[in-house]
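Here it is, the structure in full.
Removed: one protein chain of the complex. Kept in place: all other protein chains.
Showing subunit A:
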Amino acid sequence: MSLVAEAFVSQIAATEPWPENATLYQQLKGEQILLSDNAASLAVQAFLQMCNLPVKVVCRANAEYMSPSGKVPFIHVGNQVVSELGPIVQFVKAKGHSLSDGLDEVQKAEMKAYMELVNNMLLTAELYLQWCDEATVGEVLEDVDQCCQALSQRLGTQPYFFNKQPTELDALVFGHLYTILTTQLTNDELSEKVKNYSNLLAFCRRIEQHYFEDRGKGRLS
């Protein structure tokens, strides 16, 4: 979204409350949806759940074409359409909901930095595994391991990355890790790397239970 459009959307967003019929569009599960897109969609779903904003998930084969930016997932709220986690976080913030308001400046900086790390390493790994199957997967796996190690250390024994309350970082990490753990791939090495870190596994389970099962959405398929 261009800067001007972004500002415009924020202004309009501020005026209306969150509607009952908000919808999230993603591609069809199973064959169509890509690993990276699935992670992105899960991240957005987790984020909205954490904000307590109800959204209905709709799978469409032509979701990419419906999206204003060509990227999935996107949400249809009122008469506005917003795609990707970053702009969605902004949009939701304009409506007065934020997970990171309680953080001080240093923590906000840290949160943004860790989100970049996740985008950098995990997303790259997912993209790599989707499209290439070759021997240089070794370096990619090492990056993933390093990233998971960093996340694991940062999380420590806390329930969420910034202790008691989840933020968009938690949503993003959940989206990626859960996708990696649950998607069937030709090789298991990626999910094995994640499984080495028990606190990350517990983290995913916790978010799944608290934000998806308990809300009556049923298990994430």
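Here is the rule we use: contacts are C-beta pairs under 8 Å (C-beta built on N, C-alpha and C of every residue); 3 or more make two chains touch, one makes a residue touch a chain; residues count from 1.
The definition used in the following text is that contacts and distances are computed from a predicted model.
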Undepicted complex member, UniProt protein name, chosen from "Metaxin", "Nagb/rpia/CoA transferase-like protein", "Glyceronephosphate O-acyltransferase" or "Serine/threonine-protein phosphatase 2A 55 kDa regulatory subunit B": "Metaxin"
Touch list for subunit A against the chain that is not drawn: 2-3, 105-106, 108-110, 112-114, 116-117, 119-121, 146-147, 149-151, 153-154, 156
